[in-house]
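The other protein chains are all here in position, but one chain of the complex has been omitted.
As written, the chains take the letters A and B, and residue 1 is the first residue of each chain.
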Amino acid sequence: MSDLNNRNLKPAAADSEPGMPRRDFLKAAAGTLATLALSGCTKEAIEAFLQKHFQELSPEELKTVVARLERECQEKQGVKVSISTKAAAPGVLFGAGLDLSRCIGCRRCVYGCVKENNLSRNHQIQWIRVLEQEKAKGVNLEDANPYYDPKEVPREGYFYIPVSCQHCRRPPCVKVCPVKATWSEPDGIVVVDYNWCIGCRCCMSACPYGARHFNWGTPSVPSKHLNPRMHYFGNRPRPRGVVEKCTFCIQRTREGRYPACVEACPVGARKFGNLLDRKSEIRQIMERKRVFVLKAELNTQPTFYYFYSL
Amino acid sequence: MNKVTFRELLRFGFYALRYMFTGGPAYYLWLAFLVALALWGGLAYREQLTQGLVATNMRDQVSWAFYVGNFTFLVGVAAAAIILIIPAYVYDWKPIKEVAIMGEILAISALVMCMLFVLADLGQPEMVWHMIPSVGKLNFPASLLAWDVVVLNLYFLLNLVIVVYLLYCTYQQRPYNKYFVVPLILLSIPLAISIHTVTAFIYNGMAARPFWNASILAPRFLASAMCSGPAILLILFQILRHTTRFEIKDEALWKIAEIMAYAMFINLFLQGAEVFKEVYSSSEHVVHFNYLFVGLGHHRSLVPYGWGAVICSLLAFGLFIIPATRRHPVTLNLGCLLIYIGVYIEKGMGLVIPGLTPDALGEIYEYVPTMTEVRIGVACFSIGFLVYTFLTKLAVAITLGDFNRNMVAAGDRRGRPIPRPSTPD
Partner (left out) sequence: MKKYSLYILLPAFIVISILAMVNEIRKGHTLYHEEWAHAGVVAHSPEEYPAVFDFDPLAGLQTNAGEIHLPPPPLQKETWPCSQCHDKDTSNPERRVLSAAHEEIVLKHDEEHRWCLDCHDFADRDKLHLASGEKVSFEESYRLCGQCHGPTYRDWRLGIHGRRTGYWNGSKSYLLCVHCHSPHEPKFKPLTPLPPPLRPEFLRGQDSAKETQ
């Protein structure tokens, strides 16, 4: 997989790759069926319907797919976008930290994430959920409240826990997916192939962190607010009826940048880095602070660590 | 002569289809009623297809609900065919052997409904081809939903083959090949158990949802399936007895009712054991039980259903454990309906909704189905009933000797397909 940022806008050639006769036959058969079923549909729609699983796409096919997705987005939104497919760098395992003694529950991260990741605005989806908890009760999710709306935060006597995808090393959501539409990348990011997901929502039931979100309606982002720098697994436009989730801002972090939530946090409570690098910020936190993970008893082994710096 | 040729089978299929659409006015009225319901629901499905699943009341907090609840319940109904198969073929008990095929037909129809409900629940229904092994990418054996797809389809095919083969042989007026069909029937017993076990395991395997993550869940599923499926069968048998000349002996009904009583005892016992464990240890997991049985704060919409299911099951158990009441048609029918209500709640939305409420982060979203969901559900059920009606009509006619190759040949000569439609059905 190479970086396909250099866009290939040639119209997709008819599928005629040699070497896979069975697939070709099936493809042809399915194609005919699809044409019959969706008569009136464009060639693009049929191509999208028959798109292969991401991990089975050859580099050329991937190029075609990405070009089609970019074209589709451009036609729909009128914005020139680039969809990267940059793969994980070797020797990298991403980890995130969240300083519970600093977080004030201002939700800047939530909206920074929405902005960066082109999250649906009308049928609202937010990958981060900030929970307000009473200090007197400690960390107890049953008493958490995501709908707090005071004039100012932090409220006296309360603390705040932002929760999003914990990017587990043993993700229960991946195991249950019936079609392998979601998996753990080598750098630890749990990704979803939006074009392969069938929308059964098994993963949502399996996720202990409420981190997976479903496109109940057709997602929409106003064109002028669309972030044109996209990644295949990240903030590219999603179809309706598929599951999406935090990707550690894959379009940023694979380019070396911090995730949007980290940069939006006004108190610097959010930390991010390479868990395999002893000098990284996240490892320094683990060396010097006591960290904990949510629902450790489930043995999901998150790479998202909560800690108290004070 | 004894060989089943493709040509013959096709011809049989053709005549059978023609027969299915022949009947008295009552029959046509019934068909029209079902088709109308299916269309009414089908329109709702079209709405759901254009809007997306936002047309339902499922949300991120409660991501499975009405459809999946019905699916789970119907898997139980499908599995219940073995309550006829075991006495019929393992113990060779004649009164039930005569009606065993009805159980298999019920299994087929229930599975059709299951698949429809799953399809209705999918966000990208056109992408189901991703689940076809080797064409798509079935996550087997890691995903239990993949197991379910495999097992349900196998069970469906098996029952279809058995039913079609048995009917075809009777239609051809020749004995069936024991060495072909009996192994298949015996194979359907473990498969029936496994469809329900695997469905239970889908829930069971989710450590994120403590309400489901109890090892007692699969046995409970089986026990309740042994109640609900036969309850439906008993009612259907009585309807068949009234509307056709098809004879079903009282002993068969009573025997089924007796087996149900035992199954219900096991079900209630297992449920009691689980309630004890949750309530007495009262860990944080008890919150889901509380939602079902006492409500959380002012969120109490499930409470009447939770208790309703328990009370119905207990009453039905009382009615079925006493021989006098399980033999009296009034109490028998009342018991069947009570069981149906009890298990439909307990294994349907009474399982799915409390499992997801409060959600993984403690949020309470009180799910109530939308009209769209109910309509689509109605459509799934009416299509299932249509399948059941067609297959039963055929089976009854063939078993009674009203429809066989000689008659079809005779009918063809006279220009009318079916002489003497004996079943207003």
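Methods note: a contact is a pair of C-beta atoms (placed from the backbone, for glycine too) under 8 Å apart; a residue touches a chain by one contact, two chains touch by 3 or more.
Bear in mind that the values here come from a model prediction, so they are computed numbers and not experimental data.
The missing chain, though absent from the display, is touched by one residue of A:43, A:137, A:170 or A:225; that residue is A:225. Which of A:63, A:86 or A:107 touches the hidden chain is settled by the complete complex: it is A:107. When the whole complex is considered, the residue among A:90, A:138 or A:256 that touches the unshown chain is A:256.
Think of the hidden chain as still there; on subunit B it touches residues 54, 59-62, 235, 238-239, 242, 298-299, 301, 328-330, 333-334, 337, 340-341, 363-366, 368-371, 374. Subunit A meets the missing chain through residues 99, 104-108, 110-112, 114-115, 121-124, 126, 129, 145-154, 216-217, 222, 225, 253, 256-258, 262-268, 271-274, 277, 280-281, 284-285, 288-289, 309.
Just so we're on the same page, only the chains that are shown with their structure count from here on.
Centroid to centroid, with C-alpha atoms defining each point, subunit A and subunit B lie 38 Å apart.
Interface of subunit B with subunit A (complex): residues 51-54, 56, 58-61, 63-64, 118, 121-131, 135-139, 142-146, 149, 202-203, 205-209, 284, 287, 355-356, 358-363.
On the side of subunit A, the complex with subunit B involves touching residues 26, 30, 49, 53, 56, 123, 129, 131, 140-144, 146, 163, 172, 175-181, 196-202, 204-210, 212-218, 239-243, 295, 298.
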